[in-house]
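Have a look at the structure below before the remarks.
Taken from a larger complex, these chains appear in their original positions, while the remainder are omitted.
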């Protein structure tokens, strides 16, 4: 079969690889129907993720059709259309029993990382019963690809951890795909104000269409002052960090109101300075989280019922075989005005 | 001044009464700008509420202007426009410290019950600092009258107690004003399905306009079967009882899914049969509550931000001096297609 | 092998049955080391549980040694000492993902009910990875038998559902084994008062030794008045129903304070009268639950750390082969002053 293979920093190829087969009795082999590229894949291509080694098939998102399962898999059979979770969960370790699938003892984020991933014609999915979901009848499968990673990430790490409530003022720092996923799902809880902060006016305009009530361009370094002015000096109830650098975490520290929350979503490569000399008495909470995808069943229901329309995040479409070009486009997101790309198999 | 006065079952008059004065240092005297009539007022008129005695001015809802306060009231001054809460809270007893204002040791539901109420030109409000709210600049005051009682009742007793969550299936039994208030505020949490159950097709149509996704006319006694069919035999996550009779509570018992909740909002005059022989193993919760109005500040923010539009519940408007006629209309709600009436002073 | 077999109401025998074998790839076969008899087994013997049919091996509690597993079971191997849960969980259905194992689509309470149980020399355990627990090194295995059912039942259905908090006043109605399990585990949360209500002075004395701070003998029908007097007329924050008849549920309704909770633990055979005409405005919660055993890992930690000493509930010990005599003793609990009996294999 063909697959997108990592060959060290900066090197990738769409090349022939052996078709995967079932290894453990709880595996499924799935034929990929649709996949996408994640910001994390770009990090991998830069060499920032040392667990990914030469020869690895990338990708941890997708929708497909079950090709093969054996007896221990009881929830799926060949021919079933399935949504693949970016997180593999065995459903039985201590972490999974607590709903913290991201720290599964036999899973977690392994697809396209320590085992081969979904940017390929076929993929092997371990612990299939607890790591895949049935595609609801009639669902838009392009929209569902957004549920492999990006929507649960914005929702769980940003919105749920931030405890967004009706009437709240929420700021989201970073209007990339994950920040916009937080924007879409924050609206589940009817906040009064949704302030979007980004450097890129195009992305801010997208945010406005997706529900942001206030836009702040932070290119002048004055985002904190602007957000404080918008909130009458009180600050925000919830600040969602969706970038992953010290400067954006700093904005969050500066704008969170007493009693508020900072929900970190961004993947950080460096430490940040936490201003406890001010914040010790500010009654705040700060959370971190690798997405657990524990809310996927709920997100599926909101998509089916029309409360959530994640296809709004899709800006580009390619054939799966054009994935090399898709990487180029997604890798120049600002210039290409790209959010999420869809790769469709033929 | 003029006021609507109760003179025993079936007898009411719009008559002259002394203008109220400040009694305690925490009182305010408020000139009524807008008021309304509650289903509870009709119960009082039937003689069902023994704490209400001959000579009492009725009414526990309204918006007005502060006429007088003395020094211990620090949050309000004469001229301030205020929303009056149906629940009086002293802000300092054990119940109030827990947010259970309904059981305030020196308050609770007393307006238009054990002290004179708001269907008058003026009203005395005890514990003014903790029982009134500033009208936000530019707010629609007719809409705010809905926040005195009906919106927090539907929201706190129905939606919050029922723990409505994104993706849930919610049934509301009773499409009267309080059931519709639950319908409006349930949407804060983005349930997948909102099933409205009522005997009256007109009210069901109103419910559809206000956001119900499924309508069930229960006149044939088959509401449970219909709701179970709509939910694929699973039942609903949340059943909100907004009528107050055994038959409607029974519907709730029949349709609640394992792990679900029954949130009682209705005012009951009789006991009900609770089927513990079935429900003991069904992992459900049942809640009861007299509204606390603890969410009024939050509801105000959602009205100001446009997330909640309670004016949709208003069907009729009268001058305050026409209140006798307004009672007649509201007392024939089905025939008059009346939900909430607004009474405006001149 | 030998097993205790149900042959219709009132008929049981310790007789030869085929040794169980692995049927599904997720099964384990376990050699029973210790078991016990549950109040539910007595209900079955009366013919009250129609799902139990002639020929069924009873029992849903026990500790044993893994005899055989096949490849899909990854957490256990032959020779492992294991605690058996009364609830079978597949770990992957919607109910299990929510932690509601009691309503597992392929499990729930099936042991000694719809499949053969643990009052035998060997038992087949379906979904072994998610329905058994490793016995911690050095643990008292007699104590652990209490964790198969009775301790999680008292804790989850009574204490957790009742939301017992530090400083609370808690009443437990029924000082049988499950009520005493609630008494032991309520102390995890340091309530100020633990009032035990029962008809039997011997059981009340046991309750005092296990931590009850007040005892109420309800034989005179005056339990509500006595409890109200003990609480200065306020009632209790949490009332735990651990009997399962209308009279004891009534006591709970009479004594629950405004804002309080009634947590039903008892298995009810009849409906009860719920006094909504009083309780609608009382801001209470009522919960029902079949035990999920979702807290078993946590209870194991509290036993190992010495915070919970469930062996205090054991009053009698028999050889497994003496189980017919053990049933006679346990069936005359009041006369024999029996709480829990331990059956040990030779």
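By written order: A, B and C. Residues from 1 in each chain.
Just so it is clear, a residue touches a chain if its C-beta (ideal position, glycine included) is under 8 Å from a C-beta of that chain, and two chains touch if they have at least 3 such contacts.
Since the model is a prediction, treat every value here as computed from it, not as a measurement.
Here 3 copies are displayed; the structure file describes the full homo-oligomeric complex as 4 copies.
The rule is simple: only the chains that are shown with their structure count from here on.
Ranked by the number of C-beta pairs in contact, the top chain pair here is B-C. The geometric centre of subunit A is 42 Å away from that of subunit C, both derived from CA atoms. Look at where the CA atoms of subunit B average out and do the same for subunit C: the two points lie 42 Å apart.
Shared interface positions of subunit A, defined as residues touching 2 or more other chains, are 297. Residues 95, 98, 100, 102-103, 244, 249, 258-259, 264, 266-277, 279-290, 292 of subunit B touch subunit C in their complex. Every residue of subunit C that touches subunit A in the complex is listed here, in rising order: 25-26, 71-72, 74-75, 90-92, 94, 96-97, 99, 106, 129-130, 294, 297. Residue ranges of subunit B in contact with subunit A, taken from their complex: 165-167, 187-190, 192-193, 213, 297-302, 304-305, 307-308.
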